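Okay, so here's the structure we're looking at.
Only one protein chain is missing from this complex, and each of the others stays in its spot.
Let's look at chain A:
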């Protein structure tokens, strides 16, 4: 955090959380926070933002940026590392095409005006590894979501309907992993994979536990709400990547219907593109996005993110181990798998999205359909990096959402299958700049329950991006190339009050904070003590005393105590 004071002068501000829509305003920064004008005095650095767009720093709430998955991806794909982004000098060498090294991740987010990114799947037993990698990423604030949906403790407590213990277990696990919230990946399905199976519907029984995905999801939502965590359950649905799966997705969403929370959604369903397929096989697969969008729009307790594919190289990496095996069989590509203790698993498979491939084009179109058809207040922009593609292409997605013309141009180069299998060609919606700024800043911050992020109101973190774009003059519908170019490279990226990147060049290396959530005061922690001892003794390959991450081992931890 900087003690330099800043005066960002004459910028055109879009700040959806505070209802500011393209107003000429000055922003003042002191001690890393946004303050009133009266707070700054003396030596103040002025940035002239005349005719430029001033917004909060971008917030990527779902990306795979740290931990064993991305690292195995790097090890498996040295071909990914042959793109040189920066030669070592004042800053670290930075390389990577889609899979970036840790320094490169921080640098590229910074250059694009992003200041926060969350790792969306942390294997709990590997939490220390995830944090080591998060600590190696410069420039941005970060956090990690541990996975719960196949953890034997969860399966056991749900089977026993012992929700008090489940609640305490979530609090224990978040503290031990220094995690931020409850991620659920293919609940029950990964446990079934240990026997070569999967849970494809909400009512498939998890082998050995007598519970179903429906029960797991419901119980986890219930106890996440009882703990009043800042983020809701973050669900990667069952049946991912399968034709006809949109029905499972909607059915899963319905499980949230009996819960409510004034401040945020009670269920965030992630990378929904991969879960919005209609049809009965890959021969007749079609888009189910319209149905999913209709459901999400009809309720007020669910948010989603897009999982937008970008044409070109990507690497599929999820905790959804059985799906990754299916993908390996489908594509014949390399396959890594990691069954992890009694907690779950993971898989990694290289993939390239080709515009002329009917399925890939369909996936691309479905992502956009979701972005266009779902209320801007309920859909966050994401590529599920690196599953759908690089986060560095967020500006492409932003521009596409704002310009039908750009979409029409892109549609000309993709497989004609999209014309009959999706609604994309007939969608006239053009999101406004205001909406797209919301989808990349204020909304993800709200979804993650981060009050100090995603906006420019007094008291917010001074994470600010300035773009060479005048919202009062630009017409994103026609000037899509200008919009794309402007969002690719921020004129200024300011992190915690410090200028870290300027016009695509790095200015200063800073180290962001790692947020974690402490909810132990909201549960009877003693209730699970003997179970923890017992399960560790019997089923783990390490001692309980050596499990987890201490705050002191993290570079800049920030504990958020749940009230």
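Criterion: contacts are C-beta pairs under 8 Å (C-beta built on N, C-alpha and C of every residue); 3 or more make two chains touch, one makes a residue touch a chain; residues count from 1.
Heads up, the rule we're going with is that contacts and distances are computed from a predicted model.
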Identity of the absent chain, which is to be given by its UniProt protein name, from "Zn-ribbon domain-containing OB-fold protein", "Hydrogenase maturation factor HypA", "Formylmethanofuran dehydrogenase, subunit B" or "Electron transport protein, containing 4Fe-4S binding domain protein": "Formylmethanofuran dehydrogenase, subunit B"
Touching the absent chain when the full complex is considered, from A:252, A:336, A:403 or A:514: A:336
Hidden partner chain, touching residue among A:42, A:89 or A:563: A:89
Candidate in contact with the missing chain, chosen from A:126, A:189 or A:512: A:126
Touch with the omitted chain, as defined above, among A:40, A:81 or A:562: A:81
Which residue of A:283, A:420 or A:538 touches the chain not shown here: A:538
Hidden partner chain, residues of chain A it touches: 66, 68, 70-72, 74-78, 80-81, 84, 86-89, 92-93, 95-96, 101-103, 125-129, 132-133, 136, 152, 193-196, 208, 325, 328-329, 334-342, 345, 348-349, 538-543, 545-546, 550, 553
